[in-house]
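Worksheet: the structure to be examined is printed underneath.
Complex shown without one protein chain; remaining protein chains in place.
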Amino acid sequence: MKCRMMDSRLDAFLDGALPPLERRSVEAHLAQCARCRAEAEGLKRIIARARALPPSVQPPRDLWPAVEAEMNRAVVESLPLRRDAGRFAWRLASRPVLAAAALLLVALSSLVTWNITRAGRTAAAVASAPLVAGAATLVELHGIERDYQLAAADLAATLDARRASLDPATVAVVEADLRLIDQAIREARAALIADPANEDLGHMLSTAYRHKLALLQQATRL
Amino acid sequence: MPLSRSWTIGEQIASAVTDPLEGARSGDPESFERLYREHVGRVFALCLRLSGEGGRAEELTQDVFVRAWQTLGTFRAESAFSSWLHRLTVNVALTAFRGEGRRERRVRPVAELPDVAGRGGAGDHDIDLERAIAALPPGARAVFVMYDVEGYQHDEIARELGIAVGTSKAHLFRARRLLREALER
Partner (left out) sequence: MRLLVQTRRLLSLAVLACGVAAPLSAQRKVQRRIAVDGDASIRLWNNFGSIRVVGWDRDSLVVTATLGRAAEGGLRFGGQGQFAKMYVDAPTDGRADAAAQIEVHVPRRSRVWVKSMTADIEVVGVVGAVDANSVSGRMRISGALRELNAETMDGEVEIDGTATVLRAKTASGGIRLRGGGDDVGLTTVSGALFISGEKFQGARVESVTGDIHFDGRLDRNGSFTFESHSGAIDLAFPPEMPALIEIRSFAGEIHNQYTKASPTPGPTGRGRQLTVASELGGASVSVRSFKGVVTLRRR
């Protein structure tokens, strides 16, 4: 075997992944080639050092308080969203539900809520608001609703992962109450769209979303 | 329904709870804290090496334990808890990696790595190697840590990272040579 063919085989050789014929070929070359031998020894050292790294490294500070805080979240006031692109803390209660000022005309996409069903997760449209020409629409409502949907989906995913360990009767209670809340959301939302300046309706819709997230969160902690 | 009449037929020998896992599965945060203390070093080491950054490693470590608490109900007692936790750590760290890693080609400043001297190992901890690993490009770093440090095979690594086996081998090839370059020349 020539030196230039060695490089690509050295790793496999050192990892014991070469078939016997090739392995003998590499061994033969190493026996009489100092350069390749040095290369092999160098790689072996790196691998040995890697294997010798301590399996355990204590974090520089105690992370338990932060973990425990996450575990004990009892109030649905701030929910980190776990997405691949990173997390950001996000507050529900401090957002105004609706700006009474003039709003842009924006197409509202149909809103989706995750329902936990026995057949698995299905997306059901909560309500799709038709675009009414000339009507002011609700940019802030859309943004806040999207945040609610994301948080609810996040919680529902966690809950789904634990379904197997939940009693079916419990799941039935959660599902039944989720349906009731979803209906309340639909009704409040429809009323709000028809009467966008109504702060009470905005508050009721926000409360209904809060109930939903609280219920999902309570269920994930069972 | 009060049970005030005391019937002492056989008194239970109540040793302190020796197996925190059962306590944690029953929902006891104190037991889970014991599991945390027992395993955090392992989890943090893995997160640190996979991410190459101290701050990120701390975040990932927290995520791992919160996820472990939430999904402890799905843990089957046949396998060892440490293996289950290890897989979960790899999953959490690499999910984060998949989302963000591709953009980051820069070499991380060495200063970002926490001072790990003297921790976790007896005496000399190979800081130079840790720093060199942290400085690897993300793909090479992930494969190197999983293969040479953690002992996974290429097919497993390929699956976790969502790459081809050949790519995994190429990353390992590159990682080893880059490390050798950084440490020995």
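Residue numbering begins at 1 within each chain, and the chains themselves are lettered A and B in the order written.
We take it that a contact is a pair of C-beta atoms (placed from the backbone, for glycine too) under 8 Å apart; a residue touches a chain by one contact, two chains touch by 3 or more.
Since the structure is predicted, the reported quantities are computational estimates derived from the model, not experimental observations.
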item	value
Chain not shown: contacting residue from A:63, A:156 or A:204	A:204
Residue among A:43, A:57 or A:174 that touches the chain left out of view	A:174
Residues of subunit A (touch criterion as defined above) contacting the omitted chain	74, 165, 167, 169-170, 173-174, 176-177, 180-181, 184, 187-188, 191, 195, 197-198, 200-201, 203-204, 207-208, 211, 214-215, 218-219, 222
Where the unshown chain meets subunit B, residue by residue	1-4, 6-12, 14, 16-17, 22-23, 26-28, 30
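Just so we're on the same page, only the chains that are shown with their structure count from here on.
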item	value
Touching residues on subunit A, where the partner in the complex is subunit B	8, 11-12, 42-43, 45-47, 49-61, 63-64, 66-68, 70-72, 82-87, 158, 161-162, 164-165, 220
Residues of subunit B that touch subunit A when the two form their complex	29, 32-33, 36-37, 40-42, 44-45, 48-49, 54, 57-59, 61-63, 65-66, 69-71, 73-74, 95-96, 98-100, 114-116, 119-121, 125-126, 129-130, 144, 148-149, 169, 172-173, 176-177, 179-180, 183-184
